[in-house]
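Structure, as C-alpha cells:
One chain of protein is taken out of this complex; the other chains stay put.
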Amino acid sequence: MEIKKKNVGAMLVGEWNTKTIVAVAIGAALFGVLMCYGGIPIFTNTSLTTAMIIPVIVGALFGPLPAMVCCGVGNVIADLIGGWGLWFDWSVGNAVMAFCVGLLPVYGANIKEGIFTAKHAVIYAVCCILGNMVAFGVITPIFSALFYGSDLNLTFLQALAATLGNTLVLVVVGIPILLVLANRYKSRTNLKEDKGDQY
Amino acid sequence: MKEPAIVFKDFSFQYRVQHEPTLHDINLTIYKGEKVLILGSSGSGKSTLANCINGLIPFSHHGTMTGSVTVMGQETRESSIYGLSKTVGTVLQDSDAQFVGLSVAEDIAFAMENEAKPRREMVPIVEEHAATVGMSDFLGAVPFNLSGGQKQKVAIAGVLGSNVNILIFDEPLAALDPQMGNTAVELIDDLARDKERTIIIIEHRLEDVLHRNVDRIVLMADGRIAADMTPDELLKSDLLQKHGIREPLYVTAMKYAGCELEGTENLGDINTIRFTDEAKGKLMRFFTEESEPMPENTADEVVGFDHVTYEYDAGKPVVRDASFSIKRGERIAVIGKNGAGKSTAAKLICGVARPKSGTVRIDGQDAKSLSIKEIGERVGYVMQNPNQMIIKDTIKKEVEYALTIREMPQDTIREKATAALNACSLYSMRNWPVDTVSYGQKKRITVASILVLEPDVLILDEPSAGQDYKSYTEIMKFINVLNREYGKTILFITHDMHLALENTERAIVFSDGEVIADDKVFAVLANDDIISRANLKQTSLYTLAKHLCLEPEQVTRRFIAHEREASKA
Partner (left out) sequence: MNNKLVINFVPGPTPVHKLAGSTKMLIFLLFTAAIIATFDIRVIAALMIVPIIAIISMRPNYKPLIVLLSVMLVTTGVIGSIMLLIVSPDTGFSHVGGSTIIWQASEKLFITRETLWYLLVTMTKRVASFLTVMMFALATTPSEFASGLAFLHMPYKVCTIVSLAYRTIPDIASKFIDIRNSMQMRGVELSKKASVGKRLKATGQLLIPLIMSSFGRVESIANAMDLRGYGRLKTRTWYAEHELTNLDKILRIAAIFFGAAILFYIVYFRIINPYPAEMWCPFIAKEDIIAKSQFEDIFFLKWFNK
C-alpha cells in the first residue's frame, strides 16, 4: 500500500466521502444512545459514560473533525431523545473534547494499519486530559455562565468531575479498545494452521 | 436483431488489496429486455461482476481492470458512478442498509433529492414508483415498522429512475422469509414484462428464483463463467453439483428415482414440467416404495411449555397458550414467518423473557426458579448474526470467554475449550484473530463459545441465513455430529423449509403466537392448510406429488427416508 505524506491540515479535517458521513452518523447515533442509557451518574450533569469511546473509535479511523462532528451531533441527539433540554454549553464542550481525543492520526497512531504503541498510548492519555480540561474547564464554563448564568464555582467543580470521569473512561476503556482495534486491523498474513499440542 | 445492453469483452479485474484477480477473461453479452440470473457460490465473483456494471467498480472499490465493459454503448470507466446510476438501478442485498430515508416516500425520493429536483416535481414521481411496487398505502411509514419484503419493494422503487432500463438485484432473497421471497420473485418478473427493461438477478438460491422463469443463467465459478445457458440445459447438466449450487428439490428427487433428465420438458419450471412416461414410471415406483418408519423418541423431556402466554404490550400476546414438550436428543424445527412468535418462544426457553402465565420447564424444573445464567448452562442460544456475539479478538479467547467469567481454574478452561474447539474443527485455527475468518467459520466460533458450557440443548436462530450452500452444508454436518455423537438436543428457529426437511424429525409451527402444528416434519410440510396458515411456502415436492397424483405426505416421507439412508451410507 502506498503511503502518502499528508499535511496536518488535511489530517485534521479528514476525508469527507460518503463512507465518512455514514460512519459519523452511526457514531453520532451510538453516542446519543450511550449518553442516555450507557452511563453511571457520578455528579450533577456528569456521569461515567461509555459514550466516550465513540469519539475514540471515530477519531482513530477518520480523524479529529469527524470525531468532533460526531460528538456534537450525538450530544444534540442525546439531549433530544433523553428530553432533558438542549444544553449547548455541554454540546460544544463535548465536541471540543472529541476533537482532542480524535487527534490520534495526527501523532502517528494509525489504527487502520495496526500502529498503536505505548508512546501513542501516553500521548493519547495526555490529549484526553488536556482536551477535557480545555473543553470542560474553559469552554463549557464560559458558555454556561454566559447563557444560563451558572455559578462559576459549581461549574468548575462539575468540569472537574467531568474531566476525571471522562478521562477515566477514555483511558481505562479507550486504550484497550484501541489495542483491540489495532490488533484487528493488523496485517493478516502468516496465518498458519497449527495442529500442535502447544495450546 | 437484439440490441446489446451490457457487453464484457476480455474483461479481468483485480482488487487492490488482493493478490489474485477476482474476475478472469469475462466475455459476456446481455441483451436489452433479457432477464438473466447470475448464479454462483460466495467468492465466485458474481457480486463483483454486478459491481462492474453499476460503477462501484472502479469508482468506489479500487483495483486493476483490463479489457472492456460497456453499458448501453458507454465504456464504464469513462463514465462515473452517478452517470451510470441514470441507466442502471441496483437493489442491494441488505435492503435494510439501503433504506436511508426516514420514511418510505423520502427513501423513494432520495435519488431525486440528490439531483436537487424541486419537491413539487418529486411528489408525482414518488407516487408513481410507489404504485409500481405496490407500496402506495405506506408512503408515510417508517422503516422499523416495515417487513423485510416491504423494505425491498421500497428499495426497488428508489432506483426506478426515468431512464433506468437495467435493474440489478444483488441477492434479493437473502433477508426474506419464503412467502416474501416468492412475492419478490413475482415482482421482479412483473418488472421484466416491460421489454425495455433488462433484469439481472444475482443469487445462489436457484430453486427460489426459478419460481418464475428466467431467460438465461450465467454460472460463475472461481471468477470465470462456467456456463451460460437456459435453465433447462443447466439443470440437465452436472454443473450445479460441481460448483456447489443446490439443485431444486424435485430434481434431486428425480435423480433419487433414477430418472433420465434429458427428455424432460420444461425442467426449469415445476408447474409446467412434462415428464417422459419412463421417468413418471420410475418416480411412481420410487415414491410408492415403503420406507422404514422413523424411530419414536422415548427419552425424557428437556424442555417443556405448559400453556405459556407472553406479551410485550398488555393485551397483545406474542405467544399465546403454547404447549409442547421436547425430548432429549431430538432435532426440532421451530417454524413460522417473521413475527409469528418463534423467536419469543426461544427467549422464553432461555429465560430472557418470562411467561405472563403458564410454565416453562427445563429438565422438569420450573424455569421460574432459575436465573438466566443458570439456564445458560443447560440451554445454549446461538444468534443469527455471529458478529453480534463475538467479543474477544482471537478464536481461543472467544471460546474461553464463558469459562473465564466463571473464574474456572486454568486447567479446566483449557480442557473444555480444547474439546469445544475440536468439536467445531477450529482447534488448528485457535490463535487466529476472529476477523480473519469467513462468515461460516465465525458461526462455528459462536457455536463453540456456547458449547464450552456443555449445554444439553442448542438453539440456533436462522442458521442458514446469509450463507451459501457450501458453508450451510458444512455447518449442518457439524451440528448433526453434535446431535449424533454428543447427544445434544437441537432446536432450529427457521423459515427455511429445506433445512427443516433435511435436518429435523419434528416441526413445531407458530402462527400469530399460537402453536398450530406439532408433528413429524414430513406431515407438517405436506399439510397445505398449515403451510398456508403459517404463511410459509410449499416445497416443490408438494407440487411433484400433485403431478403424480400421490399423497404429498407420502412423497415427502419417502424423500426424507431416502436422504437419511443415503447420508448414513
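Note that the chains take the letters A and B in the order they are written out, and that residue 1 is the start of every chain.
By our rule, a contact is a pair of C-beta atoms (placed from the backbone, for glycine too) under 8 Å apart; a residue touches a chain by one contact, two chains touch by 3 or more.
Everything numeric here is computed off the predicted structure, so don't read it as measured data.
Interface note for the absent chain: among A:Ala121, A:Leu164 or A:Val180, the touching residue is A:Val180. Touching the missing chain, out of B:Cys52, B:Val133, B:Ile201 or B:Cys350, is residue B:Cys350. Interface note: of A:Leu80, A:Val122 or A:Val138, the residue touching the hidden chain in the full complex is A:Leu80.
The missing chain, though absent from the display, is touched by one residue of B:Pro21, B:Gly40, B:Gly158 or B:Gly336; that residue is B:Gly158.
Residues touching the missing chain, restricted to chain B, are 54-56, 59-60, 81-82, 85, 90, 92-94, 96-103, 105-106, 109-120, 122, 126, 140, 142-144, 158-159, 347, 350, 352, 372-373, 375-377, 379-381, 383, 385, 387-391, 401-402, 405-406, 449-450, 453 (touch as defined at the top). If you put the missing chain back, the residues of chain A touching it would be 16-19, 21-30, 32-34, 38, 40, 44-45, 48, 50, 53-54, 57, 69-70, 73-74, 76-77, 79-86, 145-154, 156-157, 169, 173, 176-177, 180.
We adopt the following convention: only the chains that are shown with their structure count from here on.
For this pair, chain A with chain B, the centres built from the Cα atoms lie 38 Å apart.
Within the complex formed with chain A, the chain B residues making contact are 393, 396, 414, 418, 427-433, 435-436. Within the complex formed with chain B, the chain A residues making contact are 180, 183-184, 186, 188, 191, 193-195, 199.
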